[in-house]
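What you see is the complex with one protein chain gone and the rest in place.
Entry: chain A
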Amino acid sequence: MGQCLRYQMHWEDLEEYQALTFLTRNEILCIHDTFLKLCPVGKCYKEATLTMEQISSLPALRVNPFRDRICKVFSHNDVFSFEDVLGMASVFSEQACPSLKIEYAFRIYDFNENGFIDEEDLQKIVLRLLDNDDVSEDLMMDLIHHVLRESDLDNDNMLSFSEFEHAMAKSPDFMTSFRIHFWGC
């Protein structure tokens, strides 16, 4: 855990990041500070990368049951550049629009990455949510059956993106719970 070169962010970069993401000035600067603390010695923040383990151990993510999926979805080639971290924070910020959150939520919940949330994915989601392995078969089947009954409109036992979008648009808690405050300042 070394210190990067104390590279102050240029004003133009800050403006550009503000224009391209949903983050505020303070949030970008705080993420910049956190990134600098974690990245290896001697590199400027624009070239440094963080591993998925380092991101998973951030306070904002370390108790999240979906942190591996989050890291997988937002990283490139299994590492995080500064802009990847900004992109992740932007999606999870309070000001982000619902369509963006729904898009990334779909990718996070699609464990096998086949473009659909099928029963296998739902099983994994339920196991992660309940955090124990002795969930009875009946309970699991019941839950999956209820979820599919509510949101699977074409009865193919899978949720396509539009079905997921439709279900999340009706869900009152989605916007408030799909939020992470990355900045700890």
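Convention: contacts are C-beta pairs under 8 Å (C-beta built on N, C-alpha and C of every residue); 3 or more make two chains touch, one makes a residue touch a chain; residues count from 1.
Rule of thumb we're sticking to: contacts and distances are computed from a predicted model.
The chain that is not shown carries the UniProt protein name "Transmembrane channel-like protein", picked from "glutathione transferase", "Transmembrane channel-like protein", "Presequence translocase associated motor 16" or "WD repeat domain 7". Residues of chain A in contact with the chain left out of this view: 16-17, 19-22, 24-25, 59-60, 62-66, 76, 83-84, 86-87, 90, 92, 96-97, 99-100, 103-105, 107, 109, 112-116, 118-120, 122, 125-126, 129-132, 139, 142-143, 146-147, 150-151, 153-158, 160-162, 164, 167-174, 176-181.
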